[in-house]
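For this view, one protein chain was removed and the others were kept in their places.
Note that the chains take the letters A and B in the order they are written out, and that residue 1 is the start of every chain.
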Amino acid sequence: MSGLLLVGAGGLAREALAAARAAGAPVLGFLDDDPARHGEVVDGVRVLGGSELVHEHPDAGVLVCVASPVRPTARAKVVARLGLARERYATLVHPAASVAAGVELGEGSIVLAGVVVTAPQRVGAHVVAMPHVLLTHDDAVGDCVILAGRVALAGGVRVGESAYLGAGALVRQGVHIGQEAVIGMGAVVLTDVPAGETWAGVPAARLRRST
Amino acid sequence: MSGLLLVGAGGLAREALAAARAAGAPVLGFLDDDPARHGEVVDGVRVLGGSELVHEHPDAGVLVCVASPVRPTARAKVVARLGLARERYATLVHPAASVAAGVELGEGSIVLAGVVVTAPQRVGAHVVAMPHVLLTHDDAVGDCVILAGRVALAGGVRVGESAYLGAGALVRQGVHIGQEAVIGMGAVVLTDVPAGETWAGVPAARLRRST
Partner (left out) sequence: MSGLLLVGAGGLAREALAAARAAGAPVLGFLDDDPARHGEVVDGVRVLGGSELVHEHPDAGVLVCVASPVRPTARAKVVARLGLARERYATLVHPAASVAAGVELGEGSIVLAGVVVTAPQRVGAHVVAMPHVLLTHDDAVGDCVILAGRVALAGGVRVGESAYLGAGALVRQGVHIGQEAVIGMGAVVLTDVPAGETWAGVPAARLRRST
């Protein structure tokens, strides 16, 4: 691999750049579909052009650095649009994360500083685990899930594809969070959350069905 | 010490195994009183038999890996039943924990990744500090206390024996949590909690007197 290409040039992309530097992984550039940003230098790295440039750098490892609680499927859509083979994606684990031996981390996933994964388990592809996220025994996090800073899953929690868990959310043992569900910042989730719903509060309750 | 014996073969035992591997400590096996599990291999380590086997391995260091919010005294009862000399117990501190020089950690205690203990203090025997637990200056955590992931104690907090603090619970400076009390996930504890009671919520209030 010649280096990393970061798709996106916003906050998560900057955090991925810092994590890559901490890990000693070279970053070739940012790719952003906003033409106004092309040529811009962010934290010392250039926005090379649009995301279609992934195809012009076949030796580069790709990381999608897009995350939005408003559009939880945004990440999966970027992955689908790029249409890359799985091998084209890198994984990025900050050296200040603690991931147990035997954890399988899917392609394209990003694990930032302070994250702890306590025991062997499968973590999906294109997952984002922001700082201080905690995954414990027997959790199952699906593809394209975004875990904002300090999300903690007790044991045996399942999180469906493209769900978004807001900062500091706590999830009780054995709970199932459906795909594309959105969990609010600081929520304490004691019961299962159906797919596509938005829950928040202590304890968490449904806010509205997403459209 | 020839290696570790982990009493229990559930989630906490698997997390202790992963921590022991990270620390470079050999694990001889799990011991579980459910005969159906004898011979099972969990994360590459065998369930050797029931907990009475601790007596057949006099050179092994023992760690009780039992934790239950429903029966907060379960841990102390296992310790009492085993009847081992204190020297038979190991302590386990994940290398990704940060424990200040001068902290005294009682025998049989388990400290997982991301835990921070900021200043010298006594931590009891057979305590479990799950990932990201935070102990600050002048705290006093009693024997057999279980601190679930991300529990944070402000300064000068006392926690009585066999109390169970749920994930993410925050405890205000100077508060005293009585023995065998149970604190709910995400609770913010602003006042003293009497022994044996269950408190939850923000701010925490009594749920019911335990029986």
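In this text, a contact is a pair of C-beta atoms (placed from the backbone, for glycine too) under 8 Å apart; a residue touches a chain by one contact, two chains touch by 3 or more.
As the structure is a prediction and not an experimental result, all values here were calculated from the model.
Between the chain not shown and the residues B:38, B:71, B:137 or B:176, the one that touches is B:137. Only one of the listed residues, B:23, B:188 or B:205, touches the absent chain: B:188.
Against the chain not displayed here, chain B makes contact via residues 98, 100-102, 114, 116, 118-120, 132, 134, 136-138, 150, 152, 154-156, 168, 170, 172, 188, 190, 202. Within the complete assembly, residues 10-12, 14-15, 17-19, 21-22, 43-44, 94, 96, 112-114, 130-132, 148-150, 167-168, 185-186, 201-202 of chain A touch the chain that is not shown.
Please note the rule applied: only the chains that are shown with their structure count from here on.
Centroids built from CA atoms put chain B at 31 Å from chain A.
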